[in-house]
Structure formats: C-alpha cells, structure tokens
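One structure, pasted below without further comment.
For this depiction, one protein chain was excluded, whereas all remaining protein chains were kept in their positions.
On to chain A.
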Amino acid sequence: MAKVLMKGNEAVGAAAIKAGCKYFFGYPITPQSELPEYMSLELPKVGGVFLQAESELAAINMVYGAAGTGARVMTGSSSPGISLKQEGITYCAGAELPCVIVNMMRGGPGLGSIQPSQSDYFQATRGGGNGDYRTIVYAPSSIQETVDYVMEAFDKADLYRTPVLILADGMIGQMMEAVEFKEPKKIDLPEKDWSTTGTKGKRTHNIVNSLYLDSELLEKHNLKLEEKYKLIEEKEVIYESFGLEDADVVCVAYGTTSRIVKNAIKLSEEKGIKVGLIRPITLWPYPYEIFKKINPNAKGVLTVEMSTGQMIDDVKIAVEGKFPVYFNGRTGGMIPTPASILTDIEKIAGGIK
C-alpha cells in the first residue's frame, strides 16, 4: 500500500481498526482528541462501536467489560485522563484482560498543560494502580512506528492476557508524517476460552474477576502473574541502539526526544565525538542488557527526557554504577534542543569537572 499522510492520533485509530479493534470507549482530551474523533467516524463502518463515555472512569470500565467478552478493545487519553483510568487498568491486569491503552502525554502534574511531555514514565512503568502488576509499554518515536506497535500491541495483549500501553506524547499525537499500513504479522494466539460469551448450556460459566478473598488463592494468582511478567521480560524487550562499542558518550532517550538526540549525535560527530545511542522501544520490559555493550572507557551516559528525570532511574539500574549518569531534560511542554544536548555531550566527553 502506498504511503499516506496522517496525524499521529488518526494513525493510531487506523492501525487499531486494521488490527481488528472493534470497540473504543473514551473521553476527549487535548492532545489526543483526534483519536476518539477518528474512531467515532470509522468504527461504525467496520461494524464496531465507538462510545463517548461520561468520564474516563466509565470508559476504562467499559473496556474491562468488552475485553471480558474477548473482543479487541481500545481506549485513549492524555496524562490526567490516564491517571483517572488507573483503577480500571489494575482491574484489567488482575482479571487478565487484554486491552490497549493509549497515552498521548502532556505536561503535568495535575491538569498541567496541553503541550507534549514525557513525565508519565513512572506511572506507566511502575504500575499506576495498586497491586503487583506490570503492563507492556511501547514508546514509538515516529508515526510509522506508532502504527506498527499499535498493531503489535493487540497481539501481545491477547497472547499474554494483559493490558498494553502505548506511551507517546502530544507531539506524536499532533504531528503529521507519512505512513504505510503493512499487513500485521500473523501470530498463533490462544483461544479465548476464558471469555464470558455465554455457556450455551454446554460448560460451567467463566468468571472475569480480580477479587480473591482467600489469601492462599490470591498469592497463587500473584505468582502466576509474576511468572507471566518474567516471560514477557525474557521475550518482549525491544530497543534500537548504535555506536556503543567505541562510544565516548552514550545517550539514552525514547519517543520524540530520541529524534532530537539523533540530531545532536550528528552534530557531535562533526566535532569528532563518538556518541552511541540506546533507544528503548519497550519501556517495560526495559532493555537493561544492552547497557552491558557500552565501551568500558566511555566517559558517561546522558539521559534526555521531557521530564525532570524519570527514566534516569532505569538507566542507573542498567549501568550498575559503571558510568556516571547525566541528565538533560525540559518540562511543562518545553522541548529539548539539539544544541543543548550537544553542549552536554561536549562537557561529558571533555570530562566534567
């Protein structure tokens, strides 16, 4: 199929429908409102349902209900709205319901701003709701990647029976880029024999629930979930990296910020500084292992984020104290510039006094 020009939010909707998503429940919020708008126009055409809920809480609980029937279902929002959805997300995790949740992050905390930000990293990767659970988190850096991972997200959600998060920012949501819709990879998925679609008098009924009043049973359930999360950590890590083996400095960034970092790396090369990049595409599971490939003589690792420093915690875990970890970040909707990143790279390469 030929390339078309799409806005990130619309492309998320188109990719979801392509992946077989039939239901979208949401509540509008800038900068992701084009997603529900797109779904309201397009889902009825494929026999699906778009419903604007009365609130984010209602929307995520509708997702819970639809997922319980085994349907492919999505919701989307931006930071404050995703905060409201956390209760529903932990319920989905507890009841092992596959669903896809999109967060086009904006400045926070609280109502914050409508401009892009990456300050929901903690919430996305540490579990924003209660209990021991994890969600797979994809952090695409272009509209094309967003499309590809939205499709993949539905498969992984079904494969592991887990909520999957697409964590992007307002810039990805609002930006236009050329995209191509490739046929999604066909993978073998287990039958949804747990879904509540009626017994037809032939079996005992299925129960979708996250309540386990018996401590022993709940512990068993938690250990089962833990086993699943270990398997995801083993199999689902995705990242991009280059130039680590002979790097003077290594940058770590994801999403929109990684694109700015790539420009800064080009500028650094012109000045003769060797800079490597680690770009996590899954934020959970995090690509800790690849950090072991960093040149042992590198001067330091620079994390660049649109926050006051959240992923930096994972970077520190990953480098195991072998390298100093530096930070460059803007917040509140401000975007780091290639020039400021270059200045930091030069300082680190020259040795910070």
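Convention: contacts are C-beta pairs under 8 Å (C-beta built on N, C-alpha and C of every residue); 3 or more make two chains touch, one makes a residue touch a chain; residues count from 1.
As a convention for this text, contacts and distances are computed from a predicted model.
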Review point. What is the missing chain called in its UniProt entry, if the choices are "Putative protease", "Sugar ABC transporter permease", "ATP-binding protein" or "Exporter of polyketide antibiotics"?
Key: "ATP-binding protein"
Check your understanding: Any idea which of A:170, A:243 or A:329 touches the chain not displayed?
Key -> A:170
Check your understanding: Thinking of the whole complex, not just what is shown, which of A:5, A:46 or A:317 touches the missing chain?
Key -> A:5
Review point. Of A:46, A:111, A:178 or A:317, which residue touches the hidden chain?
Key: A:178
Exercise for review: Touching the absent chain in the whole complex: find that residue among A:61, A:115 or A:146.
Suggested key: A:115
Review point. For chain A, which residues lie in contact with the unshown chain of the complex?
Key: 3-7, 14, 30-31, 113-115, 142, 170-171, 174-178, 259-260, 262-263, 333, 338
